[in-house]
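A single protein chain has been omitted; all remaining protein chains appear in their positions.
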Amino acid sequence: MRVASSARSRRRPPLLLVILAGIGLALFVMPLIGLLFKAPWRDLPELLSGPTVADALRLSLLTSIAATGVAAIIGVPIAWLLARVEFPFRSVVRALVLLPLVLPPVVGGAALLFALGRRGVVGEPLNQATGLVLPFSTWGVVVAVTFVAMPFLIITVEGALRNLDTRYEGAAASLGAGQWTVLRRVTFPMIAPSLVAGLLLTWARALGEFGATITFAGNLQGRTQTLPLAVFVAMESDRDTAIALSLVMVAISLTVLIVLRDRWWGAS
Amino acid sequence: MTGGLDARLVVERDGGFVLDISIEIEAGMTVALLGPNAAGKSTAVGALAGLIPLERGHIQLGDRVLDDPARGWFVVPEERHIGVVFQDYLLFPHQTVAQNVAFGVRGSRVQPGGSVSAWLDRLGLSELARRKPADLSGGQAQRVALARALITEPQLLLLDEPLAALDVTTRAQLRHILADHLRSFAGPRLLITHDPTEAFLLADRIHVIENGHITQVGTPEDIRLRPRTSYIADLAGSNLIEGVAADGVISVSGHTLTAADTKAQGPVLATIHPRAISIHRNHPEGSPRNTWQTVVRRIEHYGDRVRLQTSDPVPLTAEITPGATSALDIHEGDSVWVSIKATEVTMEPGSSVAAVAPSVDDAE
Partner (left out) sequence: MNTGLRTCLVAMVTAVLTISCGGQQDRGSEVLVSAAASLTDAFVAIEEAFERANPEIEVVLNFGGSASLREQILAGAPADVFASANLANMDVIVQAGLTVADAQVFATNSLAVAVPPGNPGAVAGLADFARPELLLGVCADGVPCGVFAREALARTGVEPSFDTNEPDVRSLLTKVEAGELDAGIVYVTDIAAGEGRVEGLAIPPPINVVASYPIAVLSDGEGRAAGGAFVEYVLSADGRAILDQYGFGAP
């Protein structure tokens, strides 16, 4: 009978795995190091104090949070339908809903323009009826980033709903809970960790969006110029400002991801 | 009938399985649906609870029709007022014990039959009110599930294998609690189980279900003494004897039985399988520790089996072959010797009556 001592059972991981993982980690860490090295540390306070930075930061936070909210309101019902209701062409619908993940964001932005622009298929009648113009507006930014980020929420929530034991909902029903009550008090609380992880992922994606934003919503400081757009524009004329803005984005993203790290791992 | 259950359940499941049973339960009665696994018991629960629609048949509870496919009538589960204790309890993992128990009455259509704390008290759960289901033992979880169902004052109580997940000792303790609460529940009660002992001890009437159909209906006595199918005979036709054990000797109404298990102490339920009982014309010699003389009260033939019922000191049902019966030339009223090996006497702790109030503060 083989008895492994506790020391022996804690074997070291395979060397090849460690080497490959190390290379992968380097890929992630190196750009960050490059950024930190080239950063104009002395001028940073001055560079970050201008109205351009304040506007970009405000717009980025505003639009990314709004987009996450919109994604939650319309994405969760989509996820629920895909997970629970059998309807014709369900797999086609699922593919469509996940299309923005595969589509280059600029293509997505262009498509949004053709659909919702002032002369767009839907946008033109909408404009003529209500005077609403989405492109080149802050709401246009929200539409663009919601389009690219929502699939993340839908995937996460659909997966969680599928893995949920539906017998709990049956138990709730037997106790007198109607459909909405079951959703409110049983289903959603039970998928809460996955929901949070999905929202986080969605927000992060929305924050970093560039191509769809600039193509659909344009680029104007204070109205549509989010941090990624500001970085891009700054790259053309003022590299130091670009790096400073990049550092801001990295700082925000890392902070949120680290703070909510435990919730993320708990979403199993 | 006032307040009772009148149901004919016909359900077709994937794979060709068909459930077709009728159940009638009067108010104040406990009926057990006893059968092996995959016999259709869970399907019956699902149909009654409204989670599985009927193909044909009907469900009527009191004067309310809950399901009648012929007339296109279907009441959704949340409106049925059927209290269900599920097989895995299905306590909401994200809520505390108190919240679970309160679930059915908080802000819903039901009026609570007594406050949440009263029910927690009644089932000895007060100290566990703030715990989450993950931190409960099997027995504790079962009591929470029971409280959760009973607090809504349902019109029918449905218990799906309520004791199946528990170990033998806990099962015995909880059987009492269950029996008490069943008795104090005024409406009809349906107990789903595969454990014959549970059915015998808790039910007023037993419906045996095999392969989607009812094969026998009767009182526990009927089922035990006159089993109609081999399943029932094998499983349910056992002899169930109550006694008090001490170091391997069970005292049963003045007589003693010797069992191989010397560890059990206190009130026990002893079972002896009919086939384990040997019948002799004369005093047998040999190893069996349990031998006594008795009179054959009754002989019944079931095809290739013969069941004898013996009388005092310990009435038993024994099963022998027709060949043996004729070889020994046994008739009703004859005097015979019974012999049972000590190893054939199995015991489990407990009794059918709450002779001693069980310790509800768990040593689980």
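Chains here go by letter, A and B, matching the order in which they are written, and residues are numbered from 1 within each.
Throughout what follows, a residue touches a chain if its C-beta (ideal position, glycine included) is under 8 Å from a C-beta of that chain, and two chains touch if they have at least 3 such contacts.
Worth saying up front: this structure is predicted, and the values here are computed from it rather than measured.
> List the shown chains that the missing chain touches in the full complex.
The undisplayed chain, in the complete complex, is in contact with A.
> For the chain not shown, which residue from A:S174, A:T202, A:T224 or A:S246 touches it across the whole complex?
A:T224
> For the chain that's not shown, point to the residue among A:V133, A:L164, A:L183 or A:L260 touching it.
Of the listed residues, the one touching the omitted chain is A:V133.
> Which of A:L113, A:V145 or A:L195 touches the chain that is not shown?
Missing-chain contact among the listed residues: A:L113.
> In terms of residues, what is the contact footprint of the unshown chain on chain A?
Residues 113-114, 117-119, 133, 135-136, 214-215, 218-221, 223-225, 232-233, 235-239 of chain A touch the chain that is not shown.
Just so we're on the same page, only the chains that are shown with their structure count from here on.
> Can you check the complex and tell me which residues of chain A touch chain B?
167-168, 170-178, 181, 185-186, 189-190, 192
> Which residues of chain B touch chain A in the complex?
Those in contact with chain A are residues 46, 49-51, 76-84, 86, 88, 90, 92-95, 103-104, 108-110, 148-149, 152.
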